[in-house]
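With one protein chain withheld, the remaining protein chains of the complex are depicted in position.
Order of writing sets the labels: A and B. Residues in every chain begin at 1.
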Amino acid sequence: MTAVEETAVEEQAAPLLEVESVDVVLGRGWRAAQVLSDVSLKVWPGQIIGLVGETGSGKTTLARTVVGLADPRHGRVLFNGVPISELRGRARRAERRQGHVQLIFQDPLRSLDPDLTVAEIVGEPLRIRGERDPARIRPRVLAALEQVGLDATAADRTPGQISGGQRQRVSIARALAAEPRLLICDEPVSALDASTRNHVLRLLDELRGSLGLPIVVISHDLSSLAGIADRIVVLYRGRIVEDGPVGQVFTAPRHPYTALLMASAPSVRHDRPFTLGQLRRAEGDPAPPEGPGACVFAARCPFAVAACAAQPPLQTIGDQWSVACHRHQEWAPLARAR
Amino acid sequence: MKRQETGSAAGRPRGHSVLASPSARIAVGILAVIAFLTIFGAMLAPQNPLAINAGQLFKGPSAQHLLGTDYLGRDVLSRLMAGTRLSVLTALEAVGIGLVLGTVPGIATVFLGRWFDFAANRVADALMTLPSIFFAVAVTAALGNGLVQAMVPVGILLAPGFFRVTRAATLEHARAQYVEAATLLGASKAHIIRVHVLRKVLPNIAVTTASMTAAALLAVSFLTFLGIGVQPPAPTWGGILSSDLAYLSQAPWAPFIPGLLIAVTVGALNALADAFRDRGSAGTLVLLEPVTEPEGVVDEQRSPAVA
Partner (left out) sequence: MSNDRQPLPEELLRLDDLHVSVHDGAATAVRGVSLSVRAGEIVGLVGESGSGKTLTCRAALGVLPAGCAVQGGTLSFAGRDLTALSRRGWERVHGSQMGAVFQDPASYLNPSITVGHQLAEVLRVKQGVPRRAARRRAAQLCAAVGLRDPERVLDQIPAELSGGMLQRVMIAIAISCEPRLLVADEPTTALDVTIQAEVLELIQRLRDERGLAVLFVSHDLAVVTQLCDRIAVFYAGEIVESGPTREIAERPRHPYTQALLRVASVGDFGRRELEVIPGQPPQVGADITGCRFAARCPVAEPACRAGEVEPVLVGDRHQARCVKAGRRVGELVSR
């Protein structure tokens, strides 16, 4: 079954995770900033979703909102139909102890306690659940380590004694020990060398294959996502601008920002669908509409027209494909003509 | 501050033992002697510290009285040795009180919310404004004159120092990302404190304890010097110093002896505090400063926290 067919079958089932029109504001008082606006997303089992965005896109905040480190001002996050974003205190802790959604942080050097051994780190979810017997914890720790390709010798080392790639694996092993149903990885490979990067991406791919684990991979690097993602979601300044199957989006992006990201990625190849000049505003372009309700991308968009004074909604334009652009059907030929 | 991908296993710096530096070793040596005297001083004193000998007033050092005699003919050395226990134990009592009253709220305040933190800080501020000696005098006036009672206010006044230090250290560690990770796993605050925070703030507490003990010892000496809390004829370092000063004209050398003892002990405690601090906190984030390349691959600066 191809990925597309699988997804079609899954789609009939209810989504595992649903982010419903979420607005997130960070900071208080005059420093408050709206980081996410009206973000909606659904995740089904067995999918790897690449969440792409640059600085200020809100991608990390989205990850943190899903796991409850940030609370939405409007909208909610549902897991298996349960609105987890509305839980507080003891109920929230209990939900977390179940381990359904796990977050892999970007920098394993900071997210692993430097004073604990790998075994203690990976075993922590079990201890938090109340398991006290080391004889029961140890085998499960070793099993998790094996799943990520680390052997038992790493178990008694501290994070400072292993390499960066290994640390990232430990981070993943800890998440696996919690028996998650969904994994969110925030820039899991940004701090790694090219070869180590692929090791870890391969691991994520395997986990999806062997456990059917849906994974959301957040990245600023499109090409590493191309290797493993089934679906790509593009964020720009707190809004989703495109959400579709990876093969189709990369062949013919429907949002000019997606095309701009692809064209900006450095490459040996020179057979890109668009050049940068075609996707950037030039001196002679008409001034874009401004104002609080305007499309978030209008200020940078060479194709902005009067209609773009209203933020376009995320509309479905194909099978599992949605885009937030008033001109999604027209801009491509205009770009080629530039 | 750059991080580095190294293929090799760069171990974190094993904190070298507290005894690494010579000053630390000397300090520990001195304190070991003091500790010994605290326990065995009274038993090992060559003479009875309370024995009055009217014929031997203000004698200088001699074979029988290694440090001479005081204004009542009592052996100075014996009095100092016997007095160690009282002075040191009451100083420790004060420190103990300060430690418990200070560190427990200091750690808890980080986890109990803004209002508790605000209140705790204001209490600490208030306590720090109290003039210590007057407070001690007032308390002993209320509770009765005894050295034990006098150390309670000293302990209370030491607490804000412990509170501040513990709170600062805990804040720093509670913000760590591994604490966030543990929170996401459903950890309770107690678990986080126990597993992630406590062992990292212990070094700070150790440093503070050492320097607070020095302060408490000085406070004991000062209080007994003023005659507060002293039940004569029980010897205490400060009490000895006090009476020596009263008879300065007859025995000008005399105050130096207890004074030196106090100073040396306080100095040793401070040196020990320095040694604890230099050893480095166990929990500070290890920066794998790369072996050679002064610059790493990619920083997490790529995606600042807000995005």
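Methods note: a residue touches a chain if its C-beta (ideal position, glycine included) is under 8 Å from a C-beta of that chain, and two chains touch if they have at least 3 such contacts.
If you're wondering where the values come from, they're calculated on a predicted model, not measured in any experiment.
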- [ ] From the listed residues A:F105, A:F250, A:F303 or A:W331, report the one that touches the chain absent from this view.
- [x] A:F250
TODO: Just name the one of A:I104, A:L213 or A:I228 that touches the chain not displayed here.
DONE: A:I228
Open item on the list: One chain isn't shown here. Among A:D38, A:D71, A:E179 or A:D205, which residue touches it?
Closed with: A:D205
TODO: Kindly state which of the options A:N80, A:S267, A:T316 or A:Q329 is in contact with the chain not pictured.
DONE: A:S267
Task: Touching residues (missing chain, whole complex) on subunit A - done: 54-55, 163, 193-195, 198-199, 201-202, 205, 220-224, 226-228, 250, 260-269, 276
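To be clear about the criterion, only the chains that are shown with their structure count from here on.
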Open item on the list: Centroid from C-alpha atoms only, then distance subunit A to subunit B, rounded to Å. What do you get?
Closed with: 50
Task: List of subunit B residues in touch with subunit A within their complex - done: 3, 5-12, 176-178, 180-188, 191, 195-196, 199-200, 282-283, 285-286, 288, 297-300, 302-307
Task: Interfacial residue positions of subunit A with respect to subunit B in the complex - done: 26, 33, 35, 53-61, 67-69, 93-99, 102-103, 105-107, 109-116, 124-125, 127-129, 157-165, 174, 178, 186-187, 190-193, 196, 220
